[in-house]
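With one protein chain removed, the remaining protein chains of the complex are shown where they sit.
Chain nomenclature is as follows: A, B and C, assigned in order of appearance, with residue numbering initiated at 1 for each chain independently.
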Amino acid sequence: MSLLQDALAIILVLGGTFFMLVGSIGINRLPDFFTRAHASGKVDTLGILMFLSGLAVFEGFTLTSAKLLLIIAFVAFTSPVAAHALARRALIYGMKPWYGKRKDEG
Amino acid sequence: MCKVVHATQPFLFFNQVSPFSTMNNTSLWLRHRGLILQILLLSAIWLILSGRTDAVYLFWGVVSVAFVIWLSAKLHSIPLSEKEPCGTTRIIIPRLIVYLFWLVWQIIKSGTYVAYLILHPKMPIDPMIVRFTSKQPNVLARVILGNSITLTPGTLTLDIEDDLFTVHALTQEVEEELVSGDMEARVARLYMQDCTSEDMCCDIELITSGRGR
Amino acid sequence: MSTTNTELCSKESSMMAPTESPIVHLASRGISPVILLVGMYVFFHGHYSPGGGFQGGVLLAAAILLLRLSLGTSLSQPVMPSWITLRLSALGALIFAGIGLLSILLGGNFLDYHYLPMPWLEPAYLRYYGILLVEVGVTITVMTTLVAIYDDLLGC
Partner (left out) sequence: MQTFFISIALVLCIALLIPFYRVYKGPTVFDRLLGAAAVGAKILTLILLFGLIYDRLDMFIDISLGYAILNFVGVIAMAKYFRSSARSAK
């Protein structure tokens, strides 16, 4: 039981770290603001959720893991709102999205 | 999320003796469903946060929940938007729970999809802006739809004006899946009894080049 | 008071978007009671976990500032009116200083909880409730002063 629990926790924590690393790379690699907002709003959110649930699995069935579930719910509810607020602001102030190289030439 | 629901049920007069005692209970439940749910949710959050069951800390918990309820009860006089007053926002709870599980699955799918796009050496993205009109019953349904669009693979809500959604999509397949109206029908089914996915999403406009705006 | 507030909020309307997004509006409505509850928890559990008056006050102020940010200053007046903030912060400072001065008047030092006029309590509990009262004053002051600073920066 404990071995299974630890294995699940390690898999979730490793997966969360991987997604957060990919989110960081995406913020640097993607071409414009709106696509970067995709990287920060989705990949990072999934990474944080996996990481925190991994920690909750590692803690077991205690009050601490219940608090971790509270943080998970909070992050899952607020991160799309924050991404939307930033992206809407950028659109209103007239930032032009990037439509790909081919279309700019044609 | 949690709001006082103004019931549209016919009012039961208290001096009339109701033949069914359970009916009175249901009407109380229906009339104050939002408030009761809010109190239960806040009490559960307090118990999780505090973790102490001494009498003193339970008393402080009651004080805190009462304070928060009192302060947030003033919020309900603020209208939801300019055109709609505090309308009926009665959501169907079992469908909401099923929808939340579907949303968790969508979060996992969207994270892996965008991570695949980022790590692909050629980065096969083809970004575009989609504007469409979706007939949702009220403001809360529009907000749920907007948040769900942000969480589903490859799409990001940019703006909501009344019924007009402006969405940034990463690739062509994602845009087709969005416009098919599957998710809009799911959100609308949280409120209405039946609707089809064809007539949910109309007036689709694609902006795929810099001259569009 | 509300009419003068709507007239005076010139800086906010010039910097704001033409219409605020309904997503931010409704999300802040749903989230702010939870933030208020977390603030109350941090305030009441200052003995056992990191927290106390100042941190609880900051979290309570964050909830109210979230409403101010997303609904606009004039719409969020019912939650905490602008005119009440400075008076409440003065009241909080009065509670804090009053307890300290009361213990001086009763023969002790400043904030010496053992001299408080609550003879039905044991000394340990006297200390606990004395600290709690002082923390109430600190919390009220911090919360309302932060909201008052925000309102003042906008010129409301």
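The definition used in the following text is that contacts are C-beta pairs under 8 Å (C-beta built on N, C-alpha and C of every residue); 3 or more make two chains touch, one makes a residue touch a chain.
Predicted model only: the values in this text are computed from it and were never measured.
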Quick one: which of C:L26, C:M40 or C:L66 touches the chain that's been left out? C:L66
Touch rule applied to chain C and the missing chain gives residues 15-16, 24, 28, 31, 35, 38, 42, 49-51, 55, 58-59, 62, 65-66, 69-70
Residue list for chain A contacting the dropped chain reads 6, 10, 13-14, 16-17, 20-21, 23-25, 27-28, 33, 36-37, 40, 44, 48, 51-52, 55, 58-59, 63-64, 67-68, 70-71, 74-75, 78-79, 81-82, 85-86, 88-90, 93-96
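Heads up, the rule we're going with is that only the chains that are shown with their structure count from here on.
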Using mean CA coordinates as chain centres, what's the gap between chain A and chain B in Å? 20
Taking each chain's centre as its mean C-alpha position, how far apart are chain A and chain C in Å? 33
In chain B, residues with contacts to at least two other chains: 1, 45, 49, 146-147, 157, 159
Mark out which residues of chain A touch at least two other chains, giving numbers and ranges. 77, 81, 84, 88, 92
Which residues, counting only chain C, touch chain B once they are in their complex? 19, 21-23, 25-27, 29-34, 36-38, 40-41, 44-45, 67, 71, 75-76, 78-79
Given the complex with chain C, which residues does chain B contribute to the contact? 1-3, 38, 42, 45-46, 49-50, 57, 60, 63-65, 67-69, 71-72, 74-75, 77-78, 80-82, 139-140, 142-143, 146-147, 157, 159-161
Residue ranges of chain C in contact with chain A within the complex: 17-18, 21, 23-24, 27, 30-31, 34
